[in-house]
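Rather than the whole complex, this shows some of its chains in their spots.
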Amino acid sequence: MTNLLSRMARCAGVGLAVLLGTMLLTTGAARAAVSGEVAYIFNTFSFLVHGFLVMWMAAGFAMLESGLVRTKNTAAICLKNIALYSLAGIMYYVIGYNLMYVDVAGWIGSFSFLYNPSADELALIAAADKATPEMVKKVVDASGYSVMSDWFFQMVFVATAASIVSGTLAERIKVWPFLIFVVVLCGVIYPIQGSWVWGAGWLDNMGFSDFAGSTLVHSAGGWAALAGAIILGPRKGKYGPQGQINPMPGANLPLATLGTFILWFGWFGFNGGSQLALGSALDATAMSIVYVNTNLAAAAGVIAAMALTQILYKKIDLTMTLNGAIAGLVSITAGPDLSNPLLALVVGGVGGVLVVIAVPLLDKLKIDDVVGAISAHLVAGIWGTLCVGIFGSGSVVTQLIGIAAIGAFVFVVSFIVWTILKVTVGIRADDEAEELGLDRAELGMEAYPEFGSGSQTL
Amino acid sequence: MTNLLSRMARCAGVGLAVLLGTMLLTTGAARAAVSGEVAYIFNTFSFLVHGFLVMWMAAGFAMLESGLVRTKNTAAICLKNIALYSLAGIMYYVIGYNLMYVDVAGWIGSFSFLYNPSADELALIAAADKATPEMVKKVVDASGYSVMSDWFFQMVFVATAASIVSGTLAERIKVWPFLIFVVVLCGVIYPIQGSWVWGAGWLDNMGFSDFAGSTLVHSAGGWAALAGAIILGPRKGKYGPQGQINPMPGANLPLATLGTFILWFGWFGFNGGSQLALGSALDATAMSIVYVNTNLAAAAGVIAAMALTQILYKKIDLTMTLNGAIAGLVSITAGPDLSNPLLALVVGGVGGVLVVIAVPLLDKLKIDDVVGAISAHLVAGIWGTLCVGIFGSGSVVTQLIGIAAIGAFVFVVSFIVWTILKVTVGIRADDEAEELGLDRAELGMEAYPEFGSGSQTL
């Protein structure tokens, strides 16, 4: 119940949850000691600080993917990453947020355009030093935080889901069709399934719990990527005729390492900010536990993936270790509020193991996931969501229902969108362009024009 | 009036504005609900958090410029960037802050050395647990924030202006003369023009408005760069005898992408922190809107630049897209407090278009701007400053006066300083050094000694 209530605060902009959320913030005895306005500032600043951390994850994905593709597709993946982050923000402003959080009726929110500051907020700002205590109270009581700070925090989550897709489909998808998919994903697909839980929709009512988005963000992104990978097909030469799998090693592993560190860093915003409040000792304490669990799960993912690759392959695989960190982070994301940090080590460690198992498995299925995003985000996301039932206060059955419902929805709709894109504008670079590299074919430039085979591939 | 007052809070450390600023913070009804000491902590922490974000932009410029120069000048540009950030801080401590904010008489502040914590602050700290409520009140009432937190926040802005110059003049300017210019820029030129607005000088009195520095930081840096580019001349071989423009592509585009993401990330500090206060619901709400507008303007700049290069050149230009993000950010910087975020898309989108137009135009004028900084910072900065008159509460005429006055002052003084440097110590690397690369000529090292033509250029 507590969990449900606090989770509902996620969507406290509107709907029934407003009332519950407001009660939580203003009438809970624990939170009454801090004045409404001070709590409002803390809550708002938490959204801003944690929001900028999550925004920074966009750079993490860009670096991770830049490091794991070959040189000839590096500029294209940089371009895709900055463009998808841009489109995610625009679409979430234009339509997405309203679909996800405003007037959610069970399974979908409002089809209204633009999400703007409230009239009370604008009136307060316009009044400036002439503002009255009543005006302040109106704003403070409305939701306990500035509505645009909440928008900012939620927006960066959408971008994360889109980033996952770009990694899987790298080195062969055309730029513009990819970006059209991003528009649909961020404007429609993500917000609709998001409304089911964080918008206080049907899955939330059922008790499904996903603290910061193992399912809603990471698995959702993973399902969209999986649908795309199936329709797009593998890179030329990735899978040989006799079933051999040809490695296509990433061109710049320090960049991939940097990307992973950025993601880890940003994840304190992702999970910590998803406490959604900082205006009470209770929230500050809970947020601290979230930080600690997030860090321990990632650490366990690293060590588990490292050790397992050493055992399986007699060498430590750096790329797999980096994905182990991400899998650990994704795994803890559904329930980083575990009161026993030791469990975070278990949750994250299993995540790290799963990624080492899943990557070759996908290759056997000839699903070509360039950076391992499906393994690290979809597979670990399912595991993490189940953990809320296993170790937390959730029900395993309910968690499974949520995983299945969101998985089915995102996969099927994405599959349809990818199919439409394929038969209309086409999604795959032609053979010559793939051979030449997307950088030269689509951007007319090289990422590293002076470095060794960078030029030799001309 | 509100605008004037709130802008004056920027310099509320001293001068007449102290009184106005203090009234704003302590007598405004809206802000009275939060106790003075709590507001003081929020205001101070906002300066520190947003200040470290802006400090991080120094790394963004370093990476952007490292990625956009050729390998043979990469170590030199790294060196210039870390050195200029260092000198900016030292000069702003030794002389700059006082010139800009202390006892500003219309068009210049105080020629006194060093800027230190106030006596009341030092007394409070020395008293530690013996501090009396009176001592606390004295400190809290003085300006509403710790004076050194304000210094820290203002200091990182100076460094930004200097960073702009290093990008334009890369690949041909000698290290030490460049750093001498940085000393003058950060110690004298920037603070004097800054005093006109943020120091409550004559332009501020006239109603000129520049929230976070489209003109005061970005155009100012751009004018200094333009003067330098004219005197220094283009890189050898950049412009052919028949008027052809020879591309000299950047050596490491993922680094340039990383740099752009760092700048975007840091810009939340740049614009968000320029709210200059966080101690009331009003400030927290306004700051949230600033964050959102900043993000949307950058996103629009990206998409506009991308789309336009696709249309003009049939290819998407990654470098131009990155500059589109920066132009979007610069454009919104003068007025990120727009109450309608939709306008931020317009402001930033036009910024992105402008950079795509300005870059080839400068090349036609044979002004060699290695990273496109004049287009992204000066041109977009002018546009953004005008937007305050067009979309905001400012007057277009007053904005034009400010743009012209600051432009004339910074350009002329910079031109004189560059000229003096040219005829005394010399500013341009000799032909042999330019051919060899500044890394080997001035630093005796290579940035990438093992990579392809990195060694082949020996």
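In order of appearance the chains are A and B, and numbering begins at 1 in each one.
One rule holds in what follows: a residue touches a chain if its C-beta (ideal position, glycine included) is under 8 Å from a C-beta of that chain, and two chains touch if they have at least 3 such contacts.
Just so it is clear, the model here is predicted, and its values are computed rather than measured.
The complete homomeric complex described by this structure file contains 3 copies, of which 2 appear in the displayed model.
Going forward, only the chains that are shown with their structure count from here on.
Averaging Cα coordinates per chain places subunit A and subunit B 31 Å apart. Remark: subunit B residues 2, 5-6, 23-24, 27-34, 38, 42, 46, 49, 53, 70-71, 249-254, 257-258, 260-262, 264-265, 268, 272, 278-289, 291-292, 295-296, 298-300, 302-303, 306, 310, 313, 315-319, 321-322, 325, 337, 339-342, 345, 448, 451-454 touch subunit A in the complex.
Subunit A meets subunit B in the complex at residues 35, 37-38, 40-41, 44-45, 47-49, 51-52, 55-56, 58-59, 62-63, 66-67, 74-75, 78-79, 81-83, 85-87, 89-90, 93, 114, 116-117, 121-122, 124-133, 135-136, 139-140, 146-149, 151-152, 155, 175-176, 252, 255, 258, 442-455.
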